[in-house]
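Following this message is one structure expressed as structure tokens.
For this depiction, one protein chain was excluded, whereas all remaining protein chains were kept in their positions.
Chain lettering (A and B) follows the sequence in which the chains are written, and residue indices restart at 1 in each chain.
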Amino acid sequence: MVANDHVDFDLREGEIHGLLGENGAGKTTLMKILYGLYQPDEGYILLRGKRFTSNSPKEAIRNGIGFVQQHFSLVPSFDAVENVMIGLKSAGLFSQNVEEVRSKIAELSEKYGLKVDSQTKIWQLSVGEQQRVEIIKALCMGTRALILDEPTSVLTPQETVKLFETLRLMVKQGFSIVFITHKLEEVMSVADRITVLRAGKVVFTCNKDETNKAELARMMVGREVIFRPEREELGKGKVILEVKDLHALNDKGLEALRGVSLYVRQGEILGIAGVAGNGQSELAEVITGLRKASGGKVFLKGQDITGCSPRERIDLGLAHIPEDRVNIGLVTSMSVLENLILKNYRSSDFNRGLFIDRQAVEHFCDRLISSFNIMTPARDTPVKLLSGGNQQRLLLAREISASPEVLVAVHPTSGLDVGATEYIQRMLLEQRRRGVAILLISEDLDEIMALSDRIAVMYQGKIVGTVEAKAAQREEVGLMMAGGK
Amino acid sequence: MQRLRLRLVERPSPSLYLKLLISASSVLLALLLGAVFLVTSGVNPLMAYGKLFLGAFGSRFGLIETVVKATPLMLAGLGVALAFRCSFFNIGAEGQLYMGAFAATWAAYAFSELDAAFLLPFMLLLGFLGGGFWGMIPGVLKVKLRVNEIITTLMMNYIAILWVTHMLVGPWMYEGFPWSPIITEAARLPNLAGSRLHVGIFFALIAAVLIYLMLMKTRLGYEIRVVGANIKAARYAGISIFKTIIPAVIISGGLAGIAGMVQVSAIHYRIMPGLSPGYGYTAVVVALLGKLHPIGVIASSIFFGGLLVGADMMQRAVGIPVALVNIIESLVLLLIVAGEFLIRYRVSFERGG
Partner (left out) sequence: MKEVDEAVQEILTEIFSTALVASALRLGTPLILATVGEIYAQRSGVLNLGVEGMMIVGALVGFIGVNITGNPWMGILLAALCGGAMSLIHAFLSITTRSDQVISGFALSIFGIGVTSYIGKKWIGMAAEAGFYPIYIRGLSDLPIVGPILFSQNVLVYLAFFIVAVSSWILFKTRIGLIIRAVGENPEAADILGVNVYLTRYLCVFFGGIMAGIAGAYLSLAYTRQWVELMTAGRGWIAIALVIFGMWNPVWSFAGSLFFGVIDSFQLRLQAVGIGIPYNLLMMMPYVLTILALSSISTTALAKKIGAPTALLTPYVRGEKT
């Protein structure tokens, strides 16, 4: 796959350069090449006019390039000081001049408004704080040019504003920043110059003042219209899924859910907004039976299912689009066919005695492949050979084909391009029309606002507020996401 | 400066042909590396391997012996392959074999008055249960307490062998030797063609067919494969990990147990310390060389059976220790593991700046 096709990109001193493009456009690949994580097949990089070969991050660091990846590169069991120390050559191999590093971190955090707690282990910090540790780490390494990959995707609107302030401050000090995003508003508000990537090619570079959102959108997607999901008004159905005072622990044994109560009606989408790591994943897992509740109850169609196994819940009509579709929702080494029957392989239609009825299964699969337009060479093709969009289609096909009454969808469109995102969102709305109660968990506030009937905001394991989507204000929801009311 | 750079491209779906080619070359290369040891022992490797090959496949006697040795390897190897299929690293076939042999021998003594028609199936059942029970313990520990099964199955090998040794120097000691009394006629599996060849080979072949059908065509087999490929997805799909892994390890251990029963009932007619010259460990190599597929296991067990027989001959002819077989086994394993890399990636070199 060609991810970057003859890309020309330049970064000037003291500017914020917005790199805009939809998912899969090749933004991250480009920056990974710059940082020495990938090797280019052809082409070169010039640094201050000199040819620069970046074979490894080492070279990049030596030349003052820093990279904050979308998924942070921190050691969760270390604190901020230790995370910085790993790369601090000057510290020597045997010493641990902890205090020196700690005061350096304090100094930088003061200077750029990057508040961090350097004594606490990373996994106990909020995602926003982890991001600040990442930036400080890059600064400690002597970074002059900082690459930030989708930094706002994990932040509340208010945190985003603060981050932008920090970035402006840094640029004033002569730093250069590459700001990767797929959000138009953000580049418009923070960047000095903007480059748009589409399908691995640079389609456009200009100063911010010379362009506008509409033009950028057209450049980014390659067509005029962006999909606006159409939601028709539906009457209020009866409550299908109800959660009462739910408590649960996370993998580290800490309380991740601290008394969550909510309900979802038939034909309703309840969006759960919140910054990552506030208990959304655990909520989905407890409802679907993958995690034990330590207190509280879950009701499905009025029946207490708190103690039920995942299988019993599936049989009661609960479908689940998991957060990590590749590692949880699919068995990627197995075939399309075997993945399509992952949940209903026990159904009497597919079984003759001890044996699985291959013919019946094939028939079922062919039906789903064609009705959901899954692009696959054959039904026996391993799922790992399918594109991300087609994998998500397959998953959706399987979950929806079971005619569920409740659907728990976690980040259903993350990482998908515009076309696939549209498709998935349409499908969700269609299920809503069919009367399915949908619990939609997403970090993309825009998606939540566009699809939901009601929005519940999660913060530190609790629902801090629920609003009608029609009346919801972005700022209001953002404030709740940060814990304010 | 110009230098060569390694370039790896993942192959989307490696062909069967490639896999077979890599497996075959692993075996050949292992034999080639084994030849180094022969040379250091001052033996002409061509001559030694000639003796080995002729010893194993060159005569009616050799062929029969090869099948006789392949029988327990096939049974235990199928068991190991099944356990590996659900990502349960059962290295405990040796202990399971001994426990199966122990249980079957016990049955032969306890019900010695029974007819062969009742006694033999009963011994088969107990052999299965003895091995299965020994496999189940690490299975339960793994699923319920997340105890690493590699360590537990290995430890269980030592315990099983010590247990059997304890019986042989204690309650079952016979005429002052550390071996048990001879079992009765009724407890012996029929031989074929008036040779050491016995019906155990049919047990093994039937087991191969049953395992194949079970894995590929039944619900349990499907569940085993899902659990093996992605345990998180299995949980998500509502598959009970306990109800999948436990039957799998019981069958896995049970097959090794049957191998033990066969050794007692058809070869030695008693249980004794050398009952298995490491069949349980070789079974792991057999399963992996056979790519965890029943047909592959059949082929590789015959190969290793032949290797054992041939090595015996070679030892007698040119004085090379049988331990050469262990060396070749381990080399085969190392080369298969390395070969996986060539199966997964297309490797090439290119000039880089």
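Criterion: contacts are C-beta pairs under 8 Å (C-beta built on N, C-alpha and C of every residue); 3 or more make two chains touch, one makes a residue touch a chain.
These numbers were taken from a predicted model, which means no experiment stands behind them.
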**OP:** Check the options B:21, B:54, B:116 or B:150 and report the residue that touches the missing chain.
**Re:** B:150
**OP:** From the listed residues A:95, A:333, A:371 or A:473, report the one that touches the chain absent from this view.
**Re:** A:95
Subject >> Listed residues B:25, B:218 or B:326, member touching the removed chain >> reply: B:326
**OP:** Could you tell me which of A:83, A:211 or A:391 touches the chain that is not displayed?
**Re:** A:83
Subject >> Touch residues of chain B, complete complex, unshown partner >> reply: 37, 89, 91, 141, 145-148, 150-152, 154-156, 158-159, 162-163, 165-166, 169-170, 281, 284-285, 288, 321, 323-327, 329-331, 333-334, 336-338, 340-341, 344
Original post:
On chain A, what residues meet the omitted chain?
Top reply: 32, 35, 37-38, 56-58, 61-62, 67, 69, 71, 73-78, 82-83, 85-89, 91-96, 137, 141, 252-253
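The rule is short, and it goes like this: only the chains that are shown with their structure count from here on.
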Original post:
Cα centroid separation between chain A and chain B, in whole Å?
Top reply: 46
**OP:** Quick one: which bits of chain B touch chain A in the complex? Just the residue numbers, please.
**Re:** 5, 12-13, 217-220, 222, 225-226, 229-230, 232-240, 352-353
**OP:** Over in the complex, which chain A residues touch chain B? Could you list them?
**Re:** 39, 53, 288-290, 309-314, 320, 322, 327-334, 338, 342-343, 345-346, 351, 354-356, 358, 382, 384-385
